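All protein chains but one are shown at their positions in the complex.
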Amino acid sequence: MPIDLGYLVALPLLASLLSLIPSLRVYTAFIFSLLSFLLSLYSFIYTLMGDIPLYQWIGGWVAPLGIGFRLDGLSGFFLLMTGIIGFFVALYSFSFFKVEYQRQGKVFWFFFFFLWAGLNAFFLSEDLFNLYVVLEVLSLSALVLVALPGHRKAIKASLNYLFLSILASMFYLLGVAMLYANYGVLSMSLLSEKLAGTHAFTYALFPIIVALAIKSALLPFHFWLPPAHSSTVAPASALLSSLVVKPPAYLMLRLWLEVLPKDKSLEYLSIVLSLMGALAILVGSYYAIRQKTIKMLLAYSTVAQMGYLFLMAPLYYHGESFREALLQAFALQVFSHALAKASMFLSSGNAIYVARRDDLSYMPGFAHSHPLTFFALFFSGATLIGLPLSAGFVAKFLFLGLSIRLGFIFQGSIMLFGSLLASLYVYPIWRESFSSHPTKFYDNPIPQLMELSAFFLGFLSFSSGIVTFLLLQGIVRG
Amino acid sequence: MVFEVLSIMLMFIGAFFLLAGSVGLLRLGDSYSRLHALTKADVLGFGFIVLSCMLSTSLFSNWLKLFLIWLLVISYSALVGYALANRKKNA
Amino acid sequence: MERLAVLSLLLSSFFVSLFISFLKEERVFLRSLVNAIAAFYKLFVVAYLLWSVYRGGVFEIRYSMVPFADFYLTVDPLALLFVSLSSFLWLITTIYAIGYLEGAPNRRRFFVFFNLAVTSTMGIALAGNMFTFFLFYELLTLSTYPLVVHRGTQKALRAGGIYLVYTILGGSLFMLCLVLLYMFVGDSTFHTGGNPSLRAWVLENPLWGKLLFYGFFFAMAVKAAVFPLHQWLTRAMVAPAPVSALLHAVAVVKAGAFGIIRLVYELYGVELVQSMELWQPLAYLTAFTILFGSFMAVFQEELKKRLAYSTMSHLSYIILGILLPGQLSTMGALLHLVNHGIMKITLFMCLGNYAEKYGVHKFKELDGVGKKMPLTTIAFTVASLGLIGTPMTVGYLTKKYLEAGAKAAGEEWAIYVFYISSILSVFYLMPIVFKALFGRSREDKEKKGLEVSPLMLIPPLITAFLTLLFGILPPEAISPLKWVQYIVNKAYGGY
Amino acid sequence: MIGFYYFLSLILVVVSLYYFIVARSYVKRLISVNILGSGVFLFFVATAKNTTMENPDPVPHALVLTGIVVAVSATAIAVALILYLNKEER
Partner (left out) sequence: MLDFALGIMLLSSALVSLHSKDLMKSGVFFLIFGFLSGLIWVRLEAFDVALVEIILGSAITGFLIFKLVKGSKRRALRVSAFTKAWAGLVSLLFFLFMLFYLPTIERQDRVGRLVYENLHKSGVESAVNAVLLNFRGYDTLLEVGVITLAIFGLLALELKREAYHWDNPLLQSFSKLLLPFIVFFSLYITYLGTFSVGGAFQGGALLAGGLVFFALAKQSLPLKKSLILLFMATGLGFFSLVGLFYALLGYGFLTYPLKLSTLTLIFIELSIWISTAFLLYTAYKGKL
């Protein structure tokens, strides 16, 4: 029995408003994060059983006139991802804001739920202009989360992020305007019929792709990401790095596979994107290896991991017959990176809480003092490298296989080399958390909830490899 | 028919006063006198234009709205003139 | 019921590791109890499986874990050989580890990864296709790294680093070959005579077939410490004794060797390997490794390093046995898989006892220890005799079959390699025994009571006794030899 | 007549893009983003007029209305952040 997808967006919005009332804050935070998690879980389960793609037209107005929600395998899967990470980051933040940043704790929940509503809205919506407004919601709430700590570095980072994201939104709007001018339709499902055989859309595609590249920090536009993701509080940077960077890549894939017909210019664009993706992996990993502070390291690793999604652009273009496997590989890569990165940022939050310092050499020997946080770091690091049993491994395996089968040796080799580089920048974290150097020994305990949520996220990212067939069932069906 | 001719004539008079005001704004040296030109001439010109608009409509409700707009502009420009002069004196 | 048995074999230690990760550090007794229960339960399941497989029962679990490959566990005689070996030795090592780590810090983390390592060894043994094998092969890397780096000293961290570099590079090579295999052949399940679809594909384009075989071989060789890829083994000796005992005698290195057995016998098939002349260059390489290992072992000052080099050479015994054509050498290889495990674990445990009691790490500190610790030294002597291959011990059996296999395969040079290596092993094992027994007596460290806590003394004695027992027993009695014969008969129709 | 407005919006977008990259101070960058926004909205409204019907197509008008409100809210935050940086500098 399909639920009204509107709840997925409206409930977090209400939760954010309710969380402004000081007395209700903790209760709304817990109840609504649980509720939203259950809602996304239910919509995911619905994609496994119900008939998908499920269209729900808001206000009863059908396609060209009104806006519609669309739930299919891929969006259901990403809703589940958002739900899981949102719920565990909420658990983490309960105890985090009791011990640290109490002032920011009061306002954090407002932006947390807004971000959650924006993400749900993004994965459900199928109207191009609506996606513009949702992108704006995402950027603004992410932006304020970056500026939350209030010190100069955070404000500067959020300002640069603001300017770039406004520019990207305006470019995206220009692209939407061009599409509307030529085809007179805003909804993606109608657009795919209208686009067949024409060439005008290739012009509109350029500003849209540039905008999405800026928003997901592809190489030439990645300067805003490291300062933004590393200068803010741990739960916020966990949300940013794992969730906010993903929707643009998701939209690009959906445009590529479902909306845009085959076209010469599209092929050249896919090659350019693949090159930029490869550069992102190499440069991102290079900088990640050289970083001295753990948060900058993780931020650069996000740049590198996002590069994988764009590296495979030619496959999306040529892989018509492997459409399903491509969707599965893409979904798993995003899922595993999101969970692993969120768990790593939360554990780095634990490290900073214990050691009061951010740089890597002072990272406490977690293996000796706090085993649970160590397990989180260890398992999520393994997922980032793509060691088996983790969804990251399955994604790399699928991508590698497909790139070889379709003859893209360059993409395959970069993918393999990239996972080696990943082990190079994950290794320092393991090494530091293992060393039993006397200065590294802190016995003040980390609040139980903070350690548990980081551990569960890491463990889920690692063990999700076993249940990949269950996770991907939705995508297989539609 | 008479009203149309009259309103066009009033429109031209208003435009002429507005022109005078802007020329005064550009030509006059001292800022106080420029301020003088700005408030006096433009408001008068605006008055004439409002009058011509009132003539061209027949609806009483439009007359009332136009009259209120005229009242607002007059009081507003007086206030702005005073504010600019005040700021100029203190700065 | 059958599926439950196979699954419980795998999951019992997985849930134990999960349970321990939540257990507080202080709860020592509960932790040791849970470990012991899991070990005994596992032995019981293995016995049941041995009995029912012998009766012809079939156990397997198969579900499509990934879009193109499926997770496939099966219990065939070969798997059972490795499973019974590792579960038995795991029980021994757990008892030893509980004794050895008395009062040591963060045992909670140690036992979590210890159990995880054993889960992956079970998984490697039971894997029915190359994909599942690879899953547990990499999980083994992941679970053994924390054990190697357990102490957290700078030396341990560096050793861990090198270990990771080798294993991750090996892993990536393995993954690449697996992807090629799945993309071009589409199925990697093990069949006794070799995978038919793979054989068809290899015959079609021999060059790719050869490349794939060498790719797989060297990916496994990293773990089996064949010559160019062996540095990590000697450096990983920094790990605590139970780790080096279980890992370097049973889990990690044997996984590599077992993988090569699966590759040669069940993926490619013996005829294909011989017809394509794949095995000659590798045979020469392994022979060199045997000699190199034994030669280096003689000069090592560090006792554990000496054993590491000996493990390296003995592993190449197994690989050489596999590569040499003919059933006899196969039997010799499979036998040595078991025998080497038993003997080497005894040696490591005895060294652990010496280190625990008198802090003996170097060869020159050994003198006079034998008089103070008679029982450990006896176990050590028996195991080293076995390794050398003196009659009446298990080592002699493997040597006999390996040499017969080499003669049958017409490769006389291999026999000389075995001789030289056993002579060298005399040079690096016997001096330890003599120095311990007849060196200057040691008055300074007078420790009262039993040499070392019983938990640490009994396991080496049991395994030493086994090396003798299996050596003496006639083939009809229940022994590894009998099971190996059963495997070879079943697989290759009579010997 | 519509073509002229399309061309005008094009120039606005291009000029403000140049000045966005070359801006010396945050205020200039903020102004150029707003002008870029107006250029895009002009493109939208020109499309609205570009129809065979006598009164223009209301959908782009609603979209531009939403766009302006979104641009204002983004500017409000930008102003707050820049104020913070200016205050911090002194």
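Lettered A, B, C and D in written order, each chain numbered from 1.
The criterion applied here is as follows: contacts are C-beta pairs under 8 Å (C-beta built on N, C-alpha and C of every residue); 3 or more make two chains touch, one makes a residue touch a chain.
Everything numeric in this text was worked out from a predicted model, so none of it was measured.
Across the whole complex, the hidden chain's contacts among the shown chains comprise A, B, D. Per the touch definition above, the residue from A:46, A:78, A:94 or A:114 contacting the chain not shown is A:114. Residues of chain D that touch the chain left out of the display are 1, 3-8, 10-19, 21-32, 34-35, 38, 41-42, 45-53, 55-59, 61-66, 68-77, 79-87, 89. Within the complete assembly, residues 75, 79, 82-83, 86 of chain B touch the chain that is not shown. Where chain A meets the missing chain, the touching residues are 4-7, 10-11, 13-14, 17, 20, 56, 58-61, 64-67, 104, 107, 110-111, 114, 117, 121, 129-130, 133-134, 136-137, 140-141, 143-144, 147-148, 150, 155, 178, 180-182, 184-186, 199-200, 203-204, 206.
Just so it is clear, only the chains that are shown with their structure count from here on.
Look at where the CA atoms of chain A average out and do the same for chain D: the two points lie 28 Å apart. Rounded to whole angstrom units, the spacing between the C-alpha centres of chain C and chain D is 69. Against chain A, the residues of chain D that register as touching in their complex are 13, 20, 26, 29-30, 33, 36-37, 40, 43-44, 47, 50, 59-60, 63, 66-67, 70-71, 73-74, 77-78, 81-82, 84-85, 88. The touching residues of chain A, counted against chain C in their complex, run 324-325, 328, 365, 367-368, 371-372, 374-375, 378, 382, 385, 387-389, 393-394, 396-398, 400-401, 404-405, 412, 416, 419-420, 423, 427, 430-431, 434-437, 465-466, 468-469, 472, 476. Within the complex formed with chain D, the chain A residues making contact are 129, 132-133, 136, 140, 143-144, 147, 152, 155-156, 158-159, 162-163, 166-167, 169-170, 173-174, 177-178, 180-181, 186.
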